[in-house]
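Every protein chain except one is present and positioned as in the full complex.
Let's turn to chain A:
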Amino acid sequence: MLGKGEAPAPREPEEEEEDTGGFVKLISAEGFEFIVDKKAAMVSNTLRNMLTSPGGFSETRQGEVRFPEIATHVLEKICQYFYWSLHYSSGKESAEFQIEPEITLELMMAANYLDT
C-alpha cells in the first residue's frame, strides 16, 4: 500500500510467529482475532521482521500479534489486502482493491506502521 514507512515508534515488541501450522493470529484493539496464513502476514514487512527475527520472542512462539492501536475494521481490511496482494503478485490478472473512503486515513496509518 505505502512505500517505505519509517520504523514504527519504539514500543514493546509486538511481533510474533506461530507454531500453529503456518498461521498467525492478529488481534485488534477490540480483541477480535484474525487468523491468517503466515505467508499472507509476511506481506507486511513489519510482520515479516517480527516473524523471522531470531531470538524467540514470546509472541513469536505463541503465534499471536496484538495491535492495540489498530481497530477491528481496519485490521480486517489489512488482512484482506494481504490476500489480495498475494494473489495479485502471483499472477498477471489484477482486480480492484476496494477501500471505503471512511477508513482511508486509519488504513494508511496502519499501513505505514506495518510497512505494507
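Keep in mind that, in the parts below, contacts are C-beta pairs under 8 Å (C-beta built on N, C-alpha and C of every residue); 3 or more make two chains touch, one makes a residue touch a chain; residues count from 1.
We take it that contacts and distances are computed from a predicted model.
Student: Please identify the absent chain by the protein name in its UniProt record; candidates are "Mediator of RNA polymerase II transcription subunit 20", "Pre-rRNA-processing protein RIX1 N-terminal domain-containing protein", "Ubiquitin-like domain-containing protein" or "AP complex subunit sigma".
Tutor: So, among "Mediator of RNA polymerase II transcription subunit 20", "Pre-rRNA-processing protein RIX1 N-terminal domain-containing protein", "Ubiquitin-like domain-containing protein" or "AP complex subunit sigma", the name matching the hidden chain's UniProt entry is "Ubiquitin-like domain-containing protein".
Student: Tell me, which residues in chain A touch the chain that this view leaves out?
Tutor: Considering the whole complex, chain A reaches the absent chain at 20-21, 23, 30-37, 40, 76, 79-80, 82-83, 87.
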